[in-house]
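All protein chains but one are shown in place.
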Amino acid sequence: MIVILSNKVTEERIAEIIQHIEKHEVTTHLSRGVDRTVIGIIGKASPMLAEHLRQLTGVEQVVKISKSYKLASRDFHPDNTVIKIGGVEIGGDQLVVMGGPCAVESPEQIDEIARLVKASGAQVLRGGAFKPRTGPYSFQGVGVEGLVMMAEAGQKHGLLTITEVMTPEYVDVCAEYADILQVGTRNMQNFDLLRKLGTIQKPVLLKRGFSSTYDEFLNAAEYILAGGNPNVMLCERGIRTFETYTRNTLDLSAIPALQTLSHLPVISDPSHGTGRRELVEPMSKASVAAGANGLIVEMHTDPDNSMTGDGVQSLFPEQFAQLMLDLEKLAPICGKRFDSKKELVCS
Amino acid sequence: MIVILSNKVTEERIAEIIQHIEKHEVTTHLSRGVDRTVIGIIGKASPMLAEHLRQLTGVEQVVKISKSYKLASRDFHPDNTVIKIGGVEIGGDQLVVMGGPCAVESPEQIDEIARLVKASGAQVLRGGAFKPRTGPYSFQGVGVEGLVMMAEAGQKHGLLTITEVMTPEYVDVCAEYADILQVGTRNMQNFDLLRKLGTIQKPVLLKRGFSSTYDEFLNAAEYILAGGNPNVMLCERGIRTFETYTRNTLDLSAIPALQTLSHLPVISDPSHGTGRRELVEPMSKASVAAGANGLIVEMHTDPDNSMTGDGVQSLFPEQFAQLMLDLEKLAPICGKRFDSKKELVCS
Amino acid sequence: MIVILSNKVTEERIAEIIQHIEKHEVTTHLSRGVDRTVIGIIGKASPMLAEHLRQLTGVEQVVKISKSYKLASRDFHPDNTVIKIGGVEIGGDQLVVMGGPCAVESPEQIDEIARLVKASGAQVLRGGAFKPRTGPYSFQGVGVEGLVMMAEAGQKHGLLTITEVMTPEYVDVCAEYADILQVGTRNMQNFDLLRKLGTIQKPVLLKRGFSSTYDEFLNAAEYILAGGNPNVMLCERGIRTFETYTRNTLDLSAIPALQTLSHLPVISDPSHGTGRRELVEPMSKASVAAGANGLIVEMHTDPDNSMTGDGVQSLFPEQFAQLMLDLEKLAPICGKRFDSKKELVCS
Partner (left out) sequence: MIVILSNKVTEERIAEIIQHIEKHEVTTHLSRGVDRTVIGIIGKASPMLAEHLRQLTGVEQVVKISKSYKLASRDFHPDNTVIKIGGVEIGGDQLVVMGGPCAVESPEQIDEIARLVKASGAQVLRGGAFKPRTGPYSFQGVGVEGLVMMAEAGQKHGLLTITEVMTPEYVDVCAEYADILQVGTRNMQNFDLLRKLGTIQKPVLLKRGFSSTYDEFLNAAEYILAGGNPNVMLCERGIRTFETYTRNTLDLSAIPALQTLSHLPVISDPSHGTGRRELVEPMSKASVAAGANGLIVEMHTDPDNSMTGDGVQSLFPEQFAQLMLDLEKLAPICGKRFDSKKELVCS
């Protein structure tokens, strides 16, 4: 850590600041430049120390050399994390596709979609039972019943399942019915939820907050890892920018960047990331070319009548099937395998 | 609501779309322009209808004419909401100042700060017992004990109290000890928390999410109002921009804009909004000049040793006292009164 | 165009507004909803009319149905624009790669790089003679001499050349020496420059402003097209977001989105778009998978000693060559051809 002092700081204050720092069981090295004086800190500083020093009078800037996250960092875990569920491996050389509707609506709907997802070669069924909605008057999901419907559809068709969990109380019931728990973008910094997810072993797909930096994203993952659950995958799902044509701006640089900074698998969500059906196919391919370990894609048999209003970004089943065929060709060129229709999944 | 159709839509599809819309008990009016055909919708459309229509094939854009929030809108509630707590009125012509540390640290700390806040003329004591922290290794607050310490300090010195509640389970205990409950920026769209806050009557200060629009902010307030709690105040606390000199960009236009769109009181938080001590005083004054109903300002007796690292944005007690003197002069020119040191508060 | 009136507008004012609108040789249609009254405008409205109506007292919002750009829009030009230069076709099924240093530094440097670019299979040599620099003390380029050096290197090695033009006065000299003129991100709205480029026929690569929307980008292209130069290609080069790990956020959704909105070719710049060497390769591939018509990529034989400081994002020659090999495999899967090392180019 490096502490840059303001150019008006007195000798006396410099001494005080050094004393302050050395209370934290580190050693310091003072360096006087032309315009500024700088204190270097050597030793195992606690992650809180930077925040603490930043507030001292006379300190202009604190530059962290080490990252504030450890367990999520590739520095301390050089090999890729590969999460194995049933026959599926997320984070290795297999490309994993999660498909399905925004929300579970009825047993018939989810069963029919599961059939189509499976037939196309994807490995995981997605669907929301609880929906985070920006207005209080919108459809809020069918609740626990939806979890049951989805679990049945998954089992019947040989698919893993993923569903969103929104609050700590529902972690246990979601974990009972689904194979992967998803944390939505608005909950990326719901720290109570993250802590609770750290106490289970079910894999968690953590979505990037829509205005979060990579650093904040990896710190959020750190909460789950620090709690004892190593099965975390990161999901880029678009960030907020001033462009309004797309619902969000899908930041594909996040894929190779997060894979450099971290050992966790990175999944891309082109459906929420663009909010437009016609952009899902090119951005799915671009995600794979950028190195994504998987995709999570919305598909609906009747998007005109989707209950959440997310039909606008859902693929039609035939578009989804075509995309899977395209990915089968693309994957090997990008160092991945996608054995469409040949996977055996037993959750 | 106005539905703009894509320029390739067929007559047959237009007829289907109109049929679709008229199922929702509204009437339509078709208008054919040079490039585009447009359907106007007349009648009391449900707030979900726009989301729903946007996903229909052949629909290019849906323009809402009415707002998606009702209870929070000034259209339906022309008079200012004035929240009365003890002798303090928030939302009227009184300027309300909430001061105190980022976190409650000890009984002595909060007692001494409460004494100074009161002596300066502010009416509310702020302090966090539970702290939302971006990394899992940071100080997380002293918990329920902190609520007790703060309640005692408030009572002793004749101050109202405000504290942050982070999760639905803690709403009841926070409401027992504090006069105002605060929802932090990361929880603005924690819908379970908002719903729970709708079931009580304690005033709620809702902070704007750090990348939220006014529309999303007012929809979040709508959750609390729709649950039955009319005592909501809005707090501008800075949004995320690409500027990094300030921690956030305090959007003061939000103050008059929200007061135009809504009847709810608007409070400004220049401490989090800037993240720099030296900017708190000018931005506090600017907030009042922009029409803020109140301020929430961090003050600490020993910012060098603040446990949260937020000392960097905390005023020293003498700076806080001077600011109150300045506000006393400024308030009357801005149509507010701030009777420093003369308020009688009994919670 | 649709004009939404404020809910307080009087009947008298409505009549005045309608009179106002009808002066512009269009007809109107009045529609009264529950909360708002709306005026629909039918006829060929001038692009300025929306701006004009927005400022009328009593008008709350103006929604444009038609786009403000015409010549750049696919609505009015359904077929792709294909720009032919020498044997190279930009905008068709050929993938075009432009490679080279940030700045031309010496005849030897540009000659050696040109040789490597050619040997790798790319078709265009890039290099700046004039450099836009954010501080006045930085290296500003070698000027007109650099144009000469680059033209010679291009001719010798059978490569087209592209260089940035920063000011209207230099358009003619740049057009004399280079095959394609580039408008940098800071000049996307330098309207005098755009107008001047409309008066020539040399192809122009227009970079997206780093905080511009698609709409603004296409309006900037419209300036050049409206001046009479149809040879415009669009270049996505990253937008500014709050993420600081990458220099910019490369918005790959812009590629299919701009290709839907417009008929102009779309080129991707992963070098400036990420600002990090290790991200250039994955983002180049992702750009092609997203449908880009071409890439512009920085390559330097000695990035450690690049004079502009952009070495940090320049590929080493061997990385560039490897990328070309990878693109040769990827292109056909993405509906493009990239005949590495087989192109005959004669400018």
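By letter and in written order, the chains are A, B and C; residue numbering begins at 1 in each of them.
FYI, a contact is a pair of C-beta atoms (placed from the backbone, for glycine too) under 8 Å apart; a residue touches a chain by one contact, two chains touch by 3 or more.
Please read these numbers as outputs of a predicted model, since none were measured by experiment.
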item	value
Of A:4, A:82, A:119 or A:173, the residue in touch with the unshown chain	A:4
Identified contact with the non-displayed chain, of C:69, C:177 or C:214	C:69
Of A:241, A:259 or A:308, the one touching the omitted chain in the full complex	A:241
Those residues of chain B which, in the complete complex, touch the missing chain	211, 213-215, 239, 241-246, 249-253, 255-257, 260-261, 273-274, 276, 278-279, 282-283, 285-291, 326, 329-330, 333-334
Where the missing chain touches chain A, by residue	2, 4, 7, 29, 31-36, 38, 40-44, 63, 65-66, 75, 240-242, 244
Sites on chain C contacted by the missing partner chain, in the whole complex	20, 46-48, 50-52, 54-57, 68-69, 132-139, 166-169, 186-187, 189-192, 194-195, 210-211, 216, 219-220, 222-223, 226-227, 240, 303-304, 306, 308-312, 314
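Keep this in mind: only the chains that are shown with their structure count from here on.
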item	value
Centroid comparison with chain B (C-alpha atoms), farthest chain	C
Self-contact between copies chain B and chain C, residue sets same or different by half	same
Fitted rotation between chain A and its twin chain B in degrees, CA, nearest 5	180
Between chain C and chain A, distance of the C-alpha-averaged centres to the nearest whole Å	31
Chain A and chain B, separation of their C-alpha mean positions in angstrom	27
Touching two or more other chains - residues of chain C	241-242, 244
